[in-house]
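Reading through the structure tokens given below for one structure.
Note that one protein chain of the assembly has been removed; the remaining protein chains are unaltered in position.
Right, chain A next:
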Amino acid sequence: MPENSKKPRIVVLNTRAANVHSVEKALRKVGAVPIVTSDPSELASADAAVLPGVGASDAVMTALNSLEMSAPVKEFAASGKPLLCVCVGLQVLFDSSEEGELPGLGLVDGNVQLIPSGMTDELGAAMKVPHMGWNEVTFAGAEADRNPMFKGIPQGSHFYFVHSYRCVPDEQAEIAATANYGVEICAAVARGNVVGTQFHPEKSGDVGLQIYKNFLDLASAQAK
């Protein structure tokens, strides 16, 4: 990094989800110096932010509401700066979820539905819910047209998923990647600067770390 360039301020929003620490470690691994915080005022001076999440969507929404983070997250999303949302962090971007009572942030039109159970896969095995493990991810469109967060990742790479609910965006164009689990799983959503992954890039080995590298590059471009 050139001497005069500034380290980007990357804020990891601590919604008390169990994967906050993993996200922090992945960012450190790619050379970022993340700030993990529950204080929404930190977003004002952030170059980029991550909204992690595991567990139940209501738990994440309750945390966002009680920490008074919802409005600052929406403002941040509108600022055009990179916002990466992971797993339940992605699901709470939607209007509503079958999993919970609380409305989502409404940043992406659509809803979140329970993955149907009782299906069998190509081997004749029962498909369990949660969808847990490494699944093949297909990115939409040509690599040159992909959201910059997904550059340099081979088509068909495997990513690690753990979830029982799936995102169903109203706009097909906002689905950046899919996986197949009997039904189509929306693996990633991209709406300009707001990108969400249903899988856990911080637990998906090298291809996952590539997403954090891309995120850091985008954050660094903001910091200049």
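We adopt the following convention: a contact is a pair of C-beta atoms (placed from the backbone, for glycine too) under 8 Å apart; a residue touches a chain by one contact, two chains touch by 3 or more; residues count from 1.
In the analysis below, contacts and distances are computed from a predicted model.
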item: Protein name as given in UniProt for the chain not displayed, "Probable inorganic carbon transporter subunit DabA", "Manganese transport system membrane protein MntB", "NADH dehydrogenase subunit L" or "Imidazole glycerol phosphate synthase subunit HisF"; value: "Imidazole glycerol phosphate synthase subunit HisF"
item: Selected residue (touches chain absent from view) among A:V168, A:V183 or A:L209; value: A:L209
item: Touch criterion as defined above, residue of A:V33, A:A126 or A:A173 at the omitted chain; value: A:A126
item: Selected from A:A32, A:V54 or A:A219 as touching the chain missing from the view; value: A:V54
item: Touch residues of chain A, complete complex, unshown partner; value: 18-19, 21-22, 25-26, 28-29, 54-56, 59, 117, 121-123, 125-136, 158, 160-163, 180-181, 202-206, 208-209
